[in-house]
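For reference, the structure is listed below as structure tokens.
One chain of protein is taken out of this complex; the other chains stay put.
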Amino acid sequence: MTTATSKRLPSPWGRLRARARDHRSLTILAGWAIVASVLPVIVMIPPLSTFQPESLWIDGFANAGVFILLAMGLNVVVGLAGLLDLGYAAFFAIGSYAYAFGASPFTNLQIPFWPMLLVGAVVAATLGILLGAPTLRLRGDYLAIVTLGFGEIVPAVFLNASAFTKGTNGIGGIYKPELFGFQFTLENPVPYYVAMVGVLAITMVFLYRLQGSRLGRAWMAIREDELAAASSGINTITTKLLAFALGASTAGLAGVFATSKLTFVGPGQFGFQVSFTVLAMVVLGGMGNIWGVATGAFVIYTIQAVLLKELNQFFAVLHVPILQSIDFVQYQYLLYGVALVAMMLLRPEGLFPSSRRRQELHATSDDVADVPPPTEALGA
Amino acid sequence: MTVDFRRVIRPVAIGTIALLTEYALLGTQQFANALTLGAIYALIALGYTMVYGIVELINFAHGDIFMVGSFLAMWIMTTVLGLSGPVTNLLNLVGLLSIVMFATMVGMGFIGMFIERFAYRPLRHAPRLAPLITAIGVSFILQNIISSLFGPSPVNVPQIVPLDKFAFMGGKIGYLNVFMVVLAVVLMIALQLFVGRTRLGRAMRSTAQDREAAELMGVDINQTIAITFFIAAALAGAGGVIQGLYFGSIKFDLGFFVGLKAFTAAVLGGIGNTTGAAIGGFIIAFVEVYATVLGYTQWSEVAVFTVLILVLVFRPSGLLGQQLGERA
Amino acid sequence: MTAAIIDPPPGGDLILQARKVTKAFGGLIAVREVDLDIPRGAIISLIGPNGAGKTTFFNVIAGILDPTSGVVELGGRRMVARPVRAWLEPVTWVLPAVIIGALGVLAYQASPTAGGLIVLLALIGLIAMLLAAIVRPAWYRVLLERFGVFKSARPNEMVRAGIGRTFQNIRLFANMTALENVQVGMHLKMKSNAADALLSTPRARAEETASVASALHYLELVGLKGRGDQAARNLPYGDQRRLEVARALASEPALVLLDEPTAGMNPRETREMTELIGRLRRDLGLSFLLIEHDMKVVMGISDRVTVLDHGECIAEGTPDEVRRNPRVIEAYLGRPPE
Partner (left out) sequence: MKYGKLGALGAGALLVFSACSGTTATAAPGTSTAPGGSSAVAAGAWCVGGTVKIGTELPMSGGETANGAPTANGVKLAIKQQNAKGGVAGCKLDINVQDDALNGVHDPQTGAKNMQTLVADAAVMGVVGPFNSGVAKAEIPISNGAGLLMCSPANTNNGVTQPPEGDTYRKTNPTKISYIRTASPDSIQGPSAADYLYKDLGKTSVYIIDDTETFGVGVGDTFQAEFKKLGGNVVKRDSAPKSTTDYTPLFTAAAALNPQGVYLAGTTPTGMGLALKQGRTVSGLETVPFVGPDGVADLGPGGTQGATITIAGAASHDVYGTVGSAHDLADNTFTAAYTTEFGGAPGAYSAAAYACAQIIIASLDKASATATDLASAREGVRANAVNSANTFATVLGSLNFDKYGDNVHPFISFYKVDMTLAGGKGDWTFVKQESFSDPNAQ
């Protein structure tokens, strides 16, 4: 099919696209390299440069990267496998605490950052499987409420098991990353930015490869019709668990990264708001479309963390008398709510819907009625 | 109507035994506390379950509709009726309560319909998660409107029902507690009768079963869904009234967590099933009170969700899930 | 067209054997003590009026429903039956952990560190057993058998054992392309795992290329050549039925269950489908179990026919025998099958 398309498009652009399809991983890496080098230039151009200095923009991009990771991970669970997860922040919390335990004065351990990235991902994946296991028999919205419950339980455990987690005080003074003797500092956001772009690019390559693999097809098949997938030989249970595990491991990565940058972790950082925000990013970006989801995350993070916070300044620049007198900081969540509703009403399929998966989660699978769900999952 | 053992006597018997057991374990005072809390959860859970049953939407803004209801009731009592404290004349009290209850329920009903019209109806044929995100957006909007109107601090509600108590079986029970539970039960029965015995109720049930078929049979889908939202929001409004009367203090962000527990209750009982929602509400309240009595208040949320997960692992459609023929 | 009626091969080379299968939903008995043998290479049809329990029987065979009683054997191996001692299974999860945990508590008196480690070990053991229970690897099933526990195979395990199926109301992966639908059917035959995919190993890439070629082959086989790029939901109805057959074939089954393969088809499409089934049996040596309403198809293609009515088997035999059976005629309201 690929060859057929490239034959039909002899234009340079078409050839480029065809080549990009044939060498997807390289294209992604190159794309990230371009984006990463262009972004710092863009923010030097007014009006963006008037909001905040460049170093803060770069710092913000590194933070946005955390949410892009989260959104790409949740996309595996919700977008590809069709499992509605409302408690995704739990795995973010697990990754964060994993790093705090591995590299802070609290435990007297100082495991280096890079292996901890892997440890965080593995720990989160393991717990993803454990938390996913009881939910395997559940469908749709029952799954949603149980995952929402897990999203509340995990931070509550970190809060209440204070002997092991310092409870509500949180763990501070966490060590910062180091690379070949080069120490990351809080003053200079550039190393974090570069590292984040690297992690993002590699994660995205991995996710695209997974999506195009046997496993990715199995996820999509389960999303489309679980019973038909099982009847085609797919082990729905392990496949779903793998989706939970891979989604959770991405959140674990994000947690380790965010914590190493913030140097502090507390149980209050992982409320339902985080899960909902990430879900909104996935839906807004266009479920199932990896780069669309990444863009959605970037857009929402920028709205939330930059535009809404700088509204006063923005309207001050505009010199509109009435607007200048309003304190927009007070109303930012009202505006955020309005923005969420407006964006969904305008683009219910998301900004960049993946063309063939536009119908996903449309179907309510009425036709399952005559066949009860497989009853053999756990304990039955 | 014949009394069918499976449908009526058995559930009533199980319920009675369960309640008596709870009573024996908790004692009068805590039992009354749990019932009162359960009444509020149940009223909100009904709204979740009705909306879900008919449009398959987790209406995350429903908890905030409950919150708005409590503020509307407070505003009616203080600004419109000029009340500030207990009303001791029983006739006056009944009259005032009816006015507040009626006005709040109708007002909230219209707010519910309004939200449905503008935030959910345009997305009826969109991917299923789109309305979920607008629901979250509506929740933000409602919270922030209330917080800019009434301020972010807790706001006092005139407790027009005197907080007097009477001695009962070794404990002291407030008249208000009794009123709340009775009101909740009356509203639930009224809802059952409405859904089961009226033309509109039939339209709602048929729409929930198969929207297209219902439409072909001449049911006005838009109207039916709007009425569902009206009733759901009105019930949440009733919950808001008693929340204010009982606790005497409300806050713009109280909706989320109460709503979350009510939603849990709805799922626990089998979402789409109104009886299940009511039962779920009381179960959640009892679990919470248990956690408190045992000294693990900070774990009560964990306990609530653990119960939910355990129930769903063994009954994936909730306690009464199959009864209404849930669409897998 | 008429297919040659072959006798069951001697020596009882049965691919599937269902014995006294009963399935009750609450008080309603959908299938009552139905026996069915499918010899290798045979085409067997299951007919009966609507609501006779045909699809329920199908779902039991496919591992979707547990029977109330009775056994389904594949190649002599018991695959589906009522669960036996299922309550013992949770015990196998918890028992090791409880024993090790108790040891740990005892050890805790002597040395807290050792005790703590043993309790940790118990926890890990518990988690491992739970995961094993979910994934059900071979050793776990052997373990269960040793405890005398029996649980029916899951649908995907039935596919692995050699059964492919289609559905009465087409259940394709509507938003995936026809090619991808067939590739999903090949899932079991592919070996690359998540790690292969992440690293894009040569083996994964080779397998992927091979799977495309193979899927195109299956599409061609069912007559969907050149349709591979189309989303399944955009295909015409008849093509969707064919695609479902291609997906079922992709798992390389020995026995294919077809649930009303010609429902809703026009006469030409019906004829093509009938020919396809005959060709597949001839070329690939596959066995078929059909549910079919179109008597022309049934009588023309089947080696043997089983008739269900109200969940009971009322007749079994060659098409001619069944055609003449008075009970069958009666079941079809006196309308004699032509």
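Order of writing sets the labels: A, B and C. Residues in every chain begin at 1.
Criterion: a residue touches a chain if its C-beta (ideal position, glycine included) is under 8 Å from a C-beta of that chain, and two chains touch if they have at least 3 such contacts.
Keep in mind the model is a prediction, meaning the values are calculated, not measured.
Enquirer: May I ask you to name the displayed chains that the omitted chain touches in the full complex?
Expert: Even though it is not drawn, that chain still touches A, B.
Enquirer: Would you mind spotting which of A:S231, A:T277, A:T295 or A:S354 touches the chain that isn't drawn?
Expert: If we include the chain that is not displayed, A:T277 is the one touching it.
Enquirer: Can you tell me which of B:P11, B:G151 or B:G196 touches the chain that was removed from the display?
Expert: Looking across B:P11, B:G151 or B:G196, the contact with the absent chain belongs to B:G151.
Enquirer: Using the touch definition up top, pick the residue from A:S25, A:T126, A:T263 or A:T302 that touches the left-out chain.
Expert: A:T263
Enquirer: Write the list of chain B residues that the hidden chain touches.
Expert: 29-30, 33-34, 36-37, 143-144, 147, 151-156, 163, 165, 171-172, 174, 243, 247-249, 252-254, 256-258, 288-289, 292-293, 295, 297-298, 301
Enquirer: Can you name the residues of chain A that touch the chain not displayed here?
Expert: Touch set of chain A with respect to the missing chain: 52-53, 55-56, 59-60, 63, 104-105, 159-160, 162, 167-170, 172-173, 185-187, 189, 258, 262-264, 266, 268-269, 271, 273-274, 276-277, 304-305, 309, 312, 329-330, 332-333, 336.
Operating definition for what follows: only the chains that are shown with their structure count from here on.
Enquirer: Which chain is in the middle, if each chain's centre is the mean of its C-alpha atoms?
Expert: Centroid comparison flags A as closest.
Enquirer: As a quick test, compute the distance in whole Å between the mean CA positions of chain A and chain B.
Expert: Computed value for the inter-centroid distance: 34 Å.
Enquirer: At which residue positions does chain B touch at least two other chains?
Expert: Expected reply: no residues.
Enquirer: Mind pulling up the chain B residues that touch chain A in the complex?
Expert: By the definition above, chain B touches chain A via 52, 56, 58, 119, 122-123, 126-134, 136-141, 143-145, 148, 210, 256, 260, 263-264, 267, 271, 298-299, 301-302, 304-306, 308-309, 312-314, 316-318, 325, 327-328.
Enquirer: Touching chain A in the complex: which residues of chain C?
Expert: It is residues 55, 59, 62, 64-66, 86, 89-90, 127, 130-131, 133-135, 151-152, 154-156, 159-160, 165, 167, 169, 171-177, 179-180, 183-185, 187-188, 190, 192-194, 196-198, 200, 204, 207-208, 211, 228-229, 231, 233, 247-248, 250-251 of chain C that touch chain A.
Enquirer: Which part of chain A faces chain C closely enough to touch in the complex?
Expert: On the chain A side, the touching residues are 1, 25, 129-130, 133, 136, 206, 209-210, 212-218, 220-221, 224-225, 227-238, 241-242, 246, 356-360, 363, 367, 370-372, 374-380.
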